[in-house]
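Below you'll find the structure I mean.
Apart from one protein chain that is not included, each protein chain of the complex appears where it belongs.
The chains carry the letters A and B, assigned in the order they are written, with residues numbered from 1 in each.
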Amino acid sequence: MELIFEISKSGRSTADVPASDVPAVNIENTIGGKYLRNELDLPEVAEIDLIRHYTNLSRRNFGVDLGFYPLGSCTMKYNPKVNENAAALPGFTGLHPYIDERSAQGNLQLIYEMQKYLCAIFGMAEFTLQPAAGAHGELTGVMIIKKYFEKKKQKRRIVLIPDAAHGTNPASSALCGFEVMELRSNSEGGVDIEHLRSLMTEDVAALMLTNPNTLGLFERNIEKVAAIVHKKGGLLYGDGANANAFLGKVRPGDLGFDVIQLNLHKTFSTPHGGGGPGSGPVGVGKELVDFLPVPRVVKKDDKYKWSEKFPDTIGRVRSFYGNFNVVVKAYTYIRSLGAEGLKRATEMAVLNANYVKEKLKPYYNLPYGRICMHECVFSGSRQVAENGVHTTDIAKKLIDYGYHPPTIYFPLIVPEAIMIEPTETESKETLDTFCKAMIAIAKEAKENPEGVKSAPVTTPVTRLDEVLAARKPDVCCKR
Amino acid sequence: MDYCPHTPDDIKQMQAAIGIAGIEELFSDIPGKFRIKQIPDIPQALSELETMSMMSDLAGKNKLPQFTLTGAGSYHHFVPAVVGHITGRAEFYTAYTPYQAEISQGILQAIYEYQTMIAHLTGTELANASMYDGASAMAEAVVLCAKMSGRSKIIIARSVHPEYRQVVKTYSWANGYKVVEVPYAASGQIDLDVLQKKLDDQVAAVLVQSPNFFGVVEDVASIADSAHNKGALLAAGFTDGTSLGILNPAGSLGADFVVGEGQSFGNPLNYGGPYLGIFAAKEKFMRRIPGRLVGATVDKNGKRGFVLTLQTREQHIRREKATSNICSNEALCALAAGVYLAALGKNLKRLAELNVYKTQYLKNKLLELSGWEEVFPAPVYNEFVLRCSDARKVNKKLKKEGIIGGYELQKDYPELKNTLLFCATEMISKENIDKVIEILK
Partner (left out) sequence: MPKPNPQDRVYSRDHEWAKDNGDGTVVVGITDYAQEMLTDIVFVELPTNGKKVAKGEPVAVVESVKSVSDVYSPVSGEVIDVNTKLESNPEIVNQDAFGDGWMVKIRLSDAGELKTLLRAADYEQMLKEEKH
């Protein structure tokens, strides 16, 4: 497809600018010639061409509304349309962040109540909605941990992170000046308790744990893990990436987690937008409330206001109040489902994952066979060994069947990993047809491996040369 | 209401396939004593009709103003209809990060075009796929400059948005950097003498905005020279992105990084978010910058296509050695920005000029009132600072008429008593301004 610059023609435009109703001034005299630019090279396109350009681009994109999207760890559930309509209400979209609080009572009430709901769902003492994404929430969470020990005048250098963790965990810790130590997984995919015991000293600030972990398995020894960490004065951090597995079943706060971060765009159904905007609330236990970012909403006599009067705060991590409009969508979701609906969502998510796991087990290696939570992780190692077909090939072949592929090559501890997260919003029929496709691919890998390796063939482009892209980067069109 | 399509019969069949007698068995790994039956303290489920009416009531508790004269980092601009129609396409908004390039060419190409437009607008050679917001983009620049140089001192102009300074301070504290503020001169621009005095060979980065928080256009070329003379890098931001329609961008004036808020480009006020952080850089930093980058390449048949590239910079490969932990962008906001800029095209210049006209008109009219005076003589774009006898009273008077007045600077700058930061975009009509003058007479 042509680039927008390639369809540009001098003299055209889509958006016009009204004539001035106030006197024009001489820009050069008003601002000063040396401060002005002398050229402005933006595309010039007529409205019909602009609409066709972007509409045609959209047709080269795959979203949940087009088909099954079992991208593990990303919780690509259906994005309810009522959320979008609610969030588009002018009362929510139209307010300036610095409008006086009395004019923003609806927004403040929503933020306040959302925090309360999240506290109830996760068993934490308080939440902040300021972080703009999951990774941003992680960074905020680790900062809170850092501040906690600063306040206690304890110098702790280390954060423990399991080998199966997301790369954001070590990166977030390093950005707060912590040294990262890797914690081994045991043979059933959980924390290696003995290894944890040997690493857990008074120099360790926290253990960052994803539970269920990235294998989709619940940490059976969670009570023991929490006790070991707490006994040495450390904190237990919960990466809430996989929260869709336990709403209404268990609360991280009750399990001993001191800090958790969520992803509203995963668990609470807000759209991923092609890579954002998300929202990454952080919840903390009682001892850590004072360190939350400011400002915080406070309620007094049924009136809500912003307050910065928290002297131990880590400060701000983002301008204004975070991705407010994303929060509106998640709030709508919680209110429409209610406690019962949230629990049912979790139950169906876990049912779906186990169903897929059972159906595909005979055809793909399953490194950890126990009951999984909201996602299951297979390995393509059998296909590599027997047919030279790699997980990438299987993923690309799924595209030709009309599916978005699962997450692949993650977690790192499973070779040729295929991580499938169906989510609760998919029907049995969708799962059956998907499993049929996976089984057909396993068969084709045996009979005609080249057919799998040459996929996809139904897409506007075939496999792209990533080596060229990285060797001779072209990240900006030179015209 | 829930969105699970499962019938009781489906559930029965699926349980049988798994070999369980009931759903509860799936949760047997959770220690029994921690298991709950129900989430406490969450209101009952609502039908779609009830949901919408409850949400409308809540939205109705907000009071939309007639118009607003506050900018201060968030700008009310007209959004052409095409923007919402494109970002509302489910192919875009219900997609995830484009890991599978073959079925993500749409967003990848749109982001590549966005990167190109932003690089050009900011006078740099490249831009990433966007970051969380202007403040965190600036903070990410700080971390990058410090890591590249091995230096740990950061200089920030006091005329940078107060919240941006707070975010920079938070990130700097976490990383162990020292932040030094440089005051503004009587002109409203950074005090160049003090800047030069504070610059030493420990400074990793100098941070400014142009236009700055006071709306004042900075002499970026001189600031860049001063920074570079001491081996420091310059990360220059801006307040309202539409200013780039007429102002010479920081990248053309020697800034190494241009970081700012992209909300003005097609994104609504949204009570502060979601917005998008613009992060643009000189070519030599390409392999070091944080955030997603889309690159052009070819497929097996030599056809042009786009991929996420240079991912070795990022956390999922470099883990604790990555300069940033960011793993997403604000893709939909960046898409809106791209569509907005393509829709405006060269009209962005006329739009920026219109902002200047409105601003000058408002400013001159206010200055005709008795007791009002200009605070900073340096040139401004669409914001300016005036002093009056009682700033709070002025805003109260306007509020009564449903108008949001200026931003009271005293909150962040105790020395600027009774000053107001006003903003007039194209959304403010002559009639609006005349009404304001009438009220304040």
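We take it that a residue touches a chain if its C-beta (ideal position, glycine included) is under 8 Å from a C-beta of that chain, and two chains touch if they have at least 3 such contacts.
Worth saying up front: this structure is predicted, and the values here are computed from it rather than measured.
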Chains shown that the absent chain touches, full complex: A, B
Option touching the unshown chain, where B:49, B:81 or B:317 are the choices: B:317
Contact residue for the chain not shown (choose from A:361, A:446 or A:471): A:471
Residues of chain A (touch criterion as defined above) contacting the omitted chain: 466-467, 470-471
Absent-chain interface as seen on chain B, which is shown: 287, 311-312, 317-318, 321
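Here is the rule we go by: only the chains that are shown with their structure count from here on.
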Separation of chain A from chain B, taking each centre as the mean of its C-alpha atoms, in whole Å: 20
